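Here's a structure for you.
With one protein chain withheld, the remaining protein chains of the complex are depicted in position.
Chains here go by letter, A, B and C, matching the order in which they are written, and residues are numbered from 1 within each.
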Amino acid sequence: MTMTFAGAIGIFLAGALTLAIFSFLYKDNPVYKFAEHLFVGTSAGYWFVYNYFNVFKPNVEVAWKEAVGFWDYFHVVIPVLLGILMLMRLIPSVSWISRWAMAFSVGMTVGLNTITELETNILKQIGATLSPFASLHFNNGGLGASVNAIIILLAVLAALVYFFFSKEHTGGYGHIAKVGIWVLMITFGASFGYTVMARISLLIGRVQFLQTDWWVAIKHIIGLG
Amino acid sequence: MFWKRQFPILITAFVAVVMIAAYFIPKPGIADTRDNLQVWFQIVVMFTMILGLLNLLFVSWHKARKGRKEDRFYNWVTIFSLLGTIVAGFFGINSPAFDFIFNNIYTPLSATIFSLLAFYVASASFRAFRAKSIMATILLITAFIVMLGRVPLGDWISGWAQGTSLGFLYLPNITNWIMEVMNMAGQRAVLMGAALGLIATGIKIILGIERSYLGGE
Amino acid sequence: MTFLEKLDRLDRRIIFLIIGIAVFVPLLFRVPIKVVQSPIVQDIYEGIQALPEGSTIMLSFDYDPSTLAELQPMAEAVVKHCIQKKHRMVFMGLWPQGPKLAQGIMDEMAPRYNLQYGVDYVNLGYKTGGIVVISSLGSSIADPFPTDMNGTPLRELPIFDNVKTLRDFAYVVSLSAGDPGIKHWVMIAKDRFKVPVGGGVTAVSAPAFYAYYNSGQLEGLMGGLRGAAEYETLIDTPGTASYGMNAQNWAHLMIILFIIIGNTTMLVLKRRKEKSRVR
Partner (left out) sequence: MKRLLFTVILISAAFFSLSAQESEGTFTAEDVKYDSGGSVDLAWNLPGLEESQTLEIYRVFNGSEGKIIQNKDLSGRFTDRNLNLKGSYSYVLRVMNEDGTVAKEIAAGPVLPVASWFSMKRAIVLAALIIIFYLITHYIRASRRGIEFTIRKIPALESVDEAIGRATEMGKPILFVPGIMDIDDVQTVAGIIILGEVASKTAAYDATLNVPVSRSMVMSTARETVKESYLKAGRPDAFNENMIHYLTDDQFGYVSGVDGIMAREKPAAIFMLGTFYAESLILAETGNSIGAIQIAGTAMPSQLPFFIAACDYTLIGEELYAASAYLSGQPHMLGALKGQDMAKLFIMTILIIGTVLTLLFPPVGAWIINVFSNIG
């Protein structure tokens, strides 16, 4: 991989910042504070630039230049107006008007989320819990799948009982709720164990970066320096 | 008062109902309005980002000049890194300056903070997975088994059971069973419960019963 | 404070240090690890291994740098396997940065195994449209990709002499971090044009694809770093995944020890306290 001097400096900086963040594991220190504030500023700037090029430019600047007819202008002016209303938040005397823009965006996502949650997280989950029962057979190898289907059904019912709020978890009903929280504990234990590998591989990626790219960059700089 | 209280609620209800109707009535006319509203939404979110940036600048500027002596330098760092990134951005999203900042400052910082999770997963496992109660014990044992079943260590320990009549003792099989049955059931219950909570809150917002997102009177 | 009490309230920085070493050392000494194979990964290996020498494989890079840690080792393993079997490789991507990642691999591999661009491998680049791109490949490759990534028309690339449509590929490998991705390759390449499809996904999304594997729509699947390590063991050339899996092994071992130590100290201290109160 051909390495320019500027490239080496860049990678050296990346490695140094990596160690600066790792230093927080030892204790909060000025180097970490520098990296933290650098990151707060850079990330805020990055998101602004990212949104300018991917949202503002295509949907406002370009749309305005190519607008033809009332409706094209309408679809640029109204959202920009709503956006400016949002900025009124900065002027205390008129800040209440920013609620109109906020109301618009809350309405948007309530409308979207209500349907997608209902379809994906309730109806399709019911369908998925019922469908193994269509091909239930206890002979030649079907035993495992059938038992699993029944266990899933009972576990889902017990966990749903745990989420009941209008009745205290006491008596027989309380026992089902207890089984329900046990199912949830198994679920959370399992997903904790399952994701440990994903978290470790993040660290593996950083250590491999330090051991290979950063080390090569340092040798490159020293070699030339 | 109408313009401060009732009118915002009307906007929310109207927009939400249009979005829900667009789902049920797939006629092109309504589908176009839905797509236009979604583009409007992205533009409004863009302006709220400008609001956030200005707030970050004011707060950092204030602290940089009147804040605690030892913190002033760091707030200048935030201000200059923010302005620097925006200026670099205006040379083009793949200009060398912006690429340098993205590849050598933003990506390593973001990836390294994400990788801190590997350390915190370890310290949480040591400190939190204590068999203090039945529930904590179930959590701990399940995490223990699933972890073992995911790495070669688990294969070595239970390799002998693979393929034999005691096949179910082969750790990766146990891990797969826990993930495909117990974890699946638990996730479904949490998803259904949370979805109901979300839909109920959404209905209350549309009917104007739930107004706290607008803040005070 | 007895040793056990100190151990019970072990300073978290010691734990951080142990985990740091458990990851740093295996990676430094490049100690690969043999990983037990699962059928779902073996099936891809055998699928590509069984193809006659010199058949043409489509490799679609449908991910971006954020999932590089898990998917790049898979890509490298499959490419090494294709080179071993002298298969001809056509690269493309349904995600913008995908083809650049493929380019990164080939810049390193081509000189080492003296592969000739245009004859042994070609990179078609990125085309937006996801599933629409795949279905137009069905009628002819030149439809969505009139030229390759560097602008040379397909006519001038010998690799396309007898490969005109998706149907003429012997195998499709999709490395996918989400949508558009392997799901769409299965829906079009396999269901409509009967071209075998295999590939690799991140560990988190692997379980969701088992249904496609059981129904036979998916030839096989690599899930996360473990899947990549299994494939590296199969082609018998250790790579980043095998070194990574060794670090995973040590790190998981340490975490498991932490859980055991944490609980035993707690139990011993509790019993000791009860004994002292009883006396």
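Here is the rule we go by: a residue touches a chain if its C-beta (ideal position, glycine included) is under 8 Å from a C-beta of that chain, and two chains touch if they have at least 3 such contacts.
Being a predicted model, the structure only gives us computed values, none of them experimental.
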Visible contact partners (per top-of-document touch definition) of the missing chain: A, B, C
Candidate in contact with the missing chain, chosen from A:A44, A:V60, A:V76 or A:A217: A:A44
Selected from A:L184, A:M197 or A:A217 as touching the chain missing from the view: A:L184
Residue in contact with the excluded chain [from B:V45, B:I79 or B:A161]: B:V45
For chain C, the residues touching the chain missing from this view: 12, 131-132, 135-136, 138-139, 143, 165, 167, 192-194
Residues from chain A at the interface with the omitted partner, ascending: 21, 24, 28, 32-33, 35-36, 39-44, 46-47, 86, 89, 95, 98, 102, 105-106, 108-110, 113-115, 118-119, 122-124, 126-131, 133-134, 136, 153, 156-157, 160-161, 163-169, 184-185, 187-189, 191-192, 195
Sites on chain B contacted by the missing partner chain, in the whole complex: 20, 23-28, 31, 45, 48-49, 51-52, 55-56, 59, 109-110, 113-114, 116-117, 120-121, 123-125, 127-129, 139, 143, 187, 190-194, 196-205, 207, 209-210, 212-217
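Here, only the chains that are shown with their structure count from here on.
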Between A-C and A-B, the pair joined by more C-beta contacts: A-B
Geometric centre distance via CA averages, chain B-chain A, whole Å: 3
Mean-CA-position distance for chain C and chain A (Å): 22
Where chain A touches two or more other chains at once, by residue number: 25, 194-197, 200, 202-203, 205
Of all residues in chain C, the ones touching two or more other chains: 16, 19, 23, 226, 248, 251-252, 255
Contacting residues of chain B [partner chain C, same complex]: 107, 118-119, 121-123, 125-127, 129-132, 140, 143-144, 147-148, 150-153, 155, 159, 162, 172, 179-180
Chain B residues within the chain A interface of the complex: 4, 7-9, 11-20, 23, 36-54, 56, 60, 74-75, 77-86, 88-90, 93, 98, 100-119, 121, 125, 134-135, 138-147, 150-151, 175, 177-196, 198-199, 202-203, 205-206, 213-215
Touch list for chain A against partner chain B, complex: 6, 10-11, 13-15, 17-18, 21-22, 24-25, 33-53, 55-56, 59-60, 75, 78-80, 82-84, 86-87, 89-90, 96, 99-115, 117-118, 121-122, 125, 128-129, 148, 151-153, 155-156, 159-160, 162-163, 180-197, 199-200, 202-203, 205-206, 209
